[in-house]
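Here is the structure we will look at.
Removed: one protein chain of the complex. Kept in place: all other protein chains.
Note that the chains take the letters A and B in the order they are written out, and that residue 1 is the start of every chain.
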Amino acid sequence: MAAETVGWWGVPLAIAAGTMRGGTPFLFVSLGECLTEKSGKINLGLEGTLLTGAMSAYAISYLSGSPWLGVLMAGVAGMVLGFIHAWLTQQPKVNDVAVGIAMIIFGSGIAFFLGKPFIQPSAPQLPTFDLGGWSNISSLQEALRISPLFLLGVALAPTMTWFFKSTRWGLFIRAVGDSPDAALAMGVSIKKVRMLSIIAGSFLAGIGGASLSLYYPGIWSERISTGQGLMAVALVIFARWQPMQCLYASLLFGGAQAFGPALQSVGITQGYYLFNAAPYILTLGIMILTCSPTRTISGAPGALGSGS
Amino acid sequence: MSTRRSLYLPRRQVIRGLLATTAFGVTSRLVGCSSAPESDAGKTGAETGGSGSGSGGDKPLVVGFIYVGSKDDFGFNQAHAEGAAAIAKLPGVKIVEQANVPETTEVQEAMRNMIEQDGATVLVPTSFGYFDPHIVKIAGEFPEVQFFHFGALYQEGKTPKNIGSFFGDVDEGQYVAGRVAAQTSKKGKLGFVAAKPITPVLRNLNSFVLGARSVKPDIKVQVIFTGDWSLPVKEAEATNSLADQGVDVISMHVDSPKVVIETAEKRGIYSSGFHAVQSSLAPKGYLTGTAWDFPSVYTQYVEQIKSGKKLMDGSIPHLTRGGLKEKFVKLAPYGAAVSDATKKDADAAQAKLVDGSLSVYEGEIKDNDGKSIIAAGKDLKITDPALDKMDWLVAGALGKVGG
Partner (left out) sequence: MQSPRRQHWGKTLESICLPVGAILFSLVLFGIFCSVAGANPFEVYASIHKAAFGNWRSFQNTLIRAAPLMLTALCTALPARLGLVIIGNEGALVMGGIGAIIVGLGLGGNAPPLVVQIGMALAGLLFGGLWIGAVGALRHYRGVNETISSLLMNYIAIAFLNHLVNGPMKDPSSLNKPSSFPIPAVDMLGVLPGTRIHYGLIYGIVACVIAYVLIQRTTFGFAARTAGGNIRAARIAGLPVGKLTMAICFLAGSCAGLAGMVEVAAVHGRANESLNAGYGYSGILVAFIARYNPLAATVVAVLLGGILASGGILQRVHNLPDATVLVFQGLVFLVVMYSESLYSRLAIFKERSEIKPTRQPAAVV
C-alpha cells in the first residue's frame, strides 16, 4: 500500500469527516425542529422544507452565481413553507402530524416540479475552510475541509441554548411550549410566538437543505434527501429538546452514514443493508434504554402536540 | 359521518341541502361540458388501441415510454428519455411518456392507460424490475401490442411472443475504460461504486476489472455497494472512502453518476463515467466512460416497425443485443488526463473488440475466491447466456456479492 494511504485508519477518519459533512443537514434541521417543538408544535414537514431548501439554494446559486445568496434563498423558501405550516396548524382541530405529512408531499412536489431544469447544470459551491493544510496526507486534508455552514451550525447550538435560557424571547417560547396558560397570563400571544418559532425553524431547515446541495454531496437531485428531514424530528426527541445535544446527535447520525461505505472500503463486506440501518437501530435502542414509563421525558415541552 | 337515527328533518336544512347539491351538480356539469372535446380525443385513442394495429397507414405510430425515476436524472432514465426524444422527431411517430412509475401495479396501470387511452401500440417500459410480473401480465392481455424491454430477460417458449428484449452490452466499453483507467492510474489502485450486486452491475464491474488487469495484471479494484440506485450522500461517502484508501481512478454503476464524478474531481482523482457522457462535470479528472446510444437503438426499432415487421411473427428478433459494434453503447471522448499513448492503445483495443479479434471474457477467468469460472481456452462471446447469470466478482475485484 502506498505511503500516503491510511488503511484501517480510513474508517475512523471517514466517520469523523462524515460527522461534519453529513451531519450538517441533520444539525440545521434538528435545531429548527427543536425551536419549533419548544414552542409546543411539531413540524414533520421539515423533510419537504429540506428538499425545497436544497432546490432553491442550488437554483439560485446557479442562476446568480452566488452560493451565499442561494443559502439565503433556501432559508426564505423554508420560511414560506413554515408560514403555511404555522398558519394551518394553529387552526382548531388541525393535527400537526397530519399537516406535516401533507407538507412533506407538497414541499417535495414543489421542489421536484421547479427543480427539473437544475438537475444537470453544476452550480457554484460554497467555499470551504481548508484546515488540513499542515498535513501532507490528502485524506486528512479532505477530512479537515470544513464548511462555514457546519461551523455556523456548531455555533448556533450554544447560541440557541443561551437564547432559551437567558433571553426574554427564549422565555416566551418556553412558556408557550410548556404551559400556554402561564404564557397567556404573562401577556404573550401564543399564536404569534408559535408562528415565529415555526417560521424560524423552517428557515433553519431550508439552510440544512442548502448544505446538501451546495456543500455535501453538492448536487441537486430528487433523491438528495434520504429522509434526513424526518430523521431530524426523531433526533430532537433523542436530544431531549436541548440544542447542544442536537449537535451531538446530528454528528452521530452524520458519522453513521459514512460507516457502511467506510467499512466496505477496507474489505468488510457483510450485511451492508443492516449497517445502513445502524443509526435507526441505535436511536431506538437508546430511546428504549433512557425512557421511563412513569415520568414524561425530561425536557419535553408540556404542551407539545396537545393542540392547545 | 354519523348519520344514524336521523329521522328528524328540519325544513330549512332540507332546502339548504338541496340547494347545495344543485350547486355541486351544476359545477360538475360545467366542468363536464368544457371537457367534451378532450374526452372525444380520448375515445378515438381508445379505439386505436382496441384495434391494435397502429403500424403503417396514416395514423401515427404511438410509442409509450415508462421510466422508474425522473427522466431528468442525468443517468439511466435520462439516457432512455433522450432516445425517446430522438424518435419523437421522426415523421409519423408520436411518443407518450410517464416518469416516476414504481414497479408495482402502478406500472401495469400506466401500460394499460397508454394502450387504451393514448392508443399506444408499442411500449418501452425501461426499468429492469418492470419485467416480471408486470410486463408479462399486460403483454398477455394485449397480444397485439409490442413490448420492448431493456434487459436480456426474454426466454424462448416462456415469455409471451409480443415481448422483445434488447440489451446493450457495456462489457466491451467498460473493458476499454478499464484499460484507460489502469494506464492512467499512478497508484495502481482503482475503485468502483456500485448500487446493487445484480447481474448488469456485475458485468459492468467485472469487465472494467478485466480491462484494467489486461494492462496491469496485479491491479486491484476496491468495490463499494451502496445498496440502492440513488443515494447521493452514500455515494459521496463511498467515493471519499475510496480516495482515502489511495484509489486514484473511480468508476461506477449507479443511477446518477454525477455525485461520484464531482466528488472524485474535488478529491483530485480520476473518474470513468457511465450511462452518459459526463466530461463537463470533471474537466480535469474525467477519463472516459461507457455511454448508451439509445437514439440509435430506438430509431432502428421504429424503422423496423414502420416497415411492417413485428415481434409476434418473429420478423423482429426477440432478443437483440449489441455492444460497440452495433452502436448500442459508445465510448465517451477521452478527457484531458488521458495520455496520447493511452488513447492510441484504447483506440486499438476498441477496434479489435469491434472486429472480433479481441474478447472480454477469454479464459481462464477466475473469481475473486480463486474459483475458475471460465476455463482456459474457452472464449465466451458477450452475448453468451452464461454471462446473464453472472453472480461473481472477478479476481482483482475486492468485495463480495452477498449482502
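The working rule: contacts are C-beta pairs under 8 Å (C-beta built on N, C-alpha and C of every residue); 3 or more make two chains touch, one makes a residue touch a chain.
Predicted model only: the values in this text are computed from it and were never measured.
Enquirer: Of the residues A:Leu27, A:Val99 or A:Ala200, which one touches the chain left out of the display?
Expert: A:Val99
Enquirer: Per the definition of touch given earlier, which of B:Asn113, B:Ser214 or B:Gln304 contacts the omitted chain?
Expert: B:Asn113
Enquirer: Which is it among B:Thr199, B:Ser214 or B:Thr383 that touches the chain not included here?
Expert: B:Thr199
Enquirer: Tell me, which residues in chain A touch the chain that this view leaves out?
Expert: Interface with the chain not displayed, on the chain A side: 37, 42, 84, 88, 91-99, 101-103, 105-113, 116, 222, 227, 230, 233-234, 237-238, 271, 273-274, 276-277, 280-281, 283-284, 287-288, 291-297, 300, 304-307.
Enquirer: At which residues does chain B meet the chain that is not included here?
Expert: Within chain B, the residues that touch the unshown chain are 1-6, 8-10, 12-14, 16-17, 20, 24, 27, 31-32, 34-35, 38-39, 42, 64, 70-71, 96-106, 109-110, 112-114, 116-118, 128-129, 131, 133, 151, 153, 196-200, 227, 388-391, 402-403.
Simple rule for what comes next: only the chains that are shown with their structure count from here on.
Enquirer: Roughly how far is chain A from chain B, centre to centre by C-alpha average, rounded to an integer in Å?
Expert: Chain centroid spacing, chain A to chain B, equals 33 Å.
Enquirer: What residues of chain A sit close enough to touch chain B in their complex?
Expert: Residues in contact with chain B: 1-2, 4-7, 10, 13-14, 17-18, 21-22, 112, 116, 119-120, 122, 138-139, 142, 212, 216-219, 221-224, 226, 257-258, 260-262, 264-267, 269-273, 276.
Enquirer: Contact residues on chain B for chain A in the complex?
Expert: Residues 69-70, 72-74, 187, 189, 191, 222-227, 230-238, 240-246, 255-256, 258-259, 262-263, 266-268, 280-281, 398-400, 402-403.
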